[in-house]
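Below is one structure, written out as structure tokens; the observations come after it.
Only a portion of the chains appears, each positioned as in the full assembly.
Chain nomenclature is as follows: A and B, assigned in order of appearance, with residue numbering initiated at 1 for each chain independently.
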Amino acid sequence: MPLTDLPLDVLRDYRGDVPEPADLDAFWAGSLALARGHDLAVELTEAPGPALPALTVHDVRFSGWAGDRVAAWLLRPAHLPGPLPVVVEFIGYSGGRGLPLDRTTWAAAGFAHLVVDTRGQGTDTPDPDPHVSGGQWARGFMTKGVGDPATYYYRRAYVDCARAVDVAHALPALGVEVDTSRVVVRGASQGGAFTIAAAALSGDRVAAALVDVPFLCHVRRGAQVAGDGPYLEVVDYLRRHSPEQVDRTFTTMSYVDGANLASRARVPALFSAALMDPVCPPSTVFAAFNRWGHEDRHVDVWEFSDHAGGLGWQVQRQLRFLDRLGLR
Amino acid sequence: MPLTDLPLDVLRDYRGDVPEPADLDAFWAGSLALARGHDLAVELTEAPGPALPALTVHDVRFSGWAGDRVAAWLLRPAHLPGPLPVVVEFIGYSGGRGLPLDRTTWAAAGFAHLVVDTRGQGTDTPDPDPHVSGGQWARGFMTKGVGDPATYYYRRAYVDCARAVDVAHALPALGVEVDTSRVVVRGASQGGAFTIAAAALSGDRVAAALVDVPFLCHVRRGAQVAGDGPYLEVVDYLRRHSPEQVDRTFTTMSYVDGANLASRARVPALFSAALMDPVCPPSTVFAAFNRWGHEDRHVDVWEFSDHAGGLGWQVQRQLRFLDRLGLR
């Protein structure tokens, strides 16, 4: 299993050539404004299933893009005094919030942990799509509505993520004792892209970002280099479906490219990258990392790892990183 | 590349065990009635692109499920006198109507050839989906809305196919000289499932069906046996996404199962099956073929072929089959 990308010494300074739309900030400001025109309407109910007595677990619902209802789990240590710091976590491709018993680590570590579903991909959050005139797709979510930034799937998904940060800030009003000055966003792969977006779009509502092997960064290179994973959907789309739409496709994707959004983030960040990652090749990760908009940024490089990255070892480092920042 | 399924002598009588919903006929009658509440509204315009002087080619648009506009190509020999027989063709999974110059064979063979796009899968026919409460999906189209027959993607797609047959019957009124007593439906793989559905739902508006290596027949067995292709989406969905939803999923799928619909067809049919087909294993094809509702049914078996079936040789046999029936 050879290295999937450039050697480490080249990666250290790699930024790549990622075109940035002139109206990028306006696009997202407008998108957020549209979404915030809907009441967030956070609902908390007791989670179903066998109880986990060391934790308190709620099923959360809130309004994301277009007021669509988005699901999440909120897990907390049952017996630790608040206000607790908050981790808002986003999920990898084709997953979803899953079951609470699969998500016990961060609550055990002392956080209020909001695990946010991904629209269309999970079990509980539909992706209503009444206006599909902007494009068609091959399969999966990568090219859904890709004909126009306004109709692109990831516009809706990113806005959901920003609204999930808003949910963290709304918790005290709902009687959940959290410290809104210590809201951390985290996620791996697609969840890493969501984390970058949430940090970029949330201003000072977020205190730090933990970004593991993020997807959707320097997308064009990702599609040229990745040997596995959802970047191949882009290749499939451009190969068989719309070979004359290369530029139009990447223009749309530039609005959600993590390399462009990373420069808008203003909080400390801990990234991870893996040099044998065939899904999110490390050059695409460094293209975002090297643009990150806060000087307290670090990247853990796993030289012989694949897309699984640093596994639990990376989580250990994240806890230490947050401890250093006083965020736990 | 070994045989992918049962030996031929067992296949000859294979029907399998395919549960049939009690309200199957009512479901489809109701679905068609809903769709026919929308005006068909056929529009013909000159096709774009470099001309094909031996043919006349139109871009066709009509109203399918929920009045959604569906695209098609209509190709005809430019210099043969009408009324021409009609072939309505449906497309395999993840494809679409493509370009007219890729679809010249049947017009060259003397037919008016209507090549029908598949909603969501092609370039020109969106699949608007405002009501997704019935279920979520893993990837692709196989599990889109599969939580309920009413919201399942293939309900919408099958109704589009029946409406495409209606388009063939509407052509004379639009000045296209075709013989509506000679409307043939055809398709391979997913297009084969659409062909079965179009024949089953169209009564005597169709004169014959050409069904190649059809998909979506005896779906549960397909998901148990197929080694490649979109049946694997069902496996993926049930494995990682909704492992407790096995029965509910196949209940929904039983409404679109070609084995159930084949028994509603009342026209001669020529099937093909391939014994080394890993995508649509031959037992699933025979489960539909052996239920076909007209005695003039035949199946060409390609003993050493994969999902490509009999290639051009099968088309030769189809032309001879139609010649025998006086349908060319």
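Here is the rule we go by: a contact is a pair of C-beta atoms (placed from the backbone, for glycine too) under 8 Å apart; a residue touches a chain by one contact, two chains touch by 3 or more.
What you are looking at is a predicted structure, and each value in this text was computed from that prediction instead of being measured.
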Overall number of sequence copies in the complex as this file defines it, 2 displayed: 6
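Note that only the chains that are shown with their structure count from here on.
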Computed distance of Cα centres, chain B from chain A, in Å: 39
Parts of chain B lying in touch with chain A, wherever the complex brings them together: 94, 96, 120-133, 136-141, 240-242
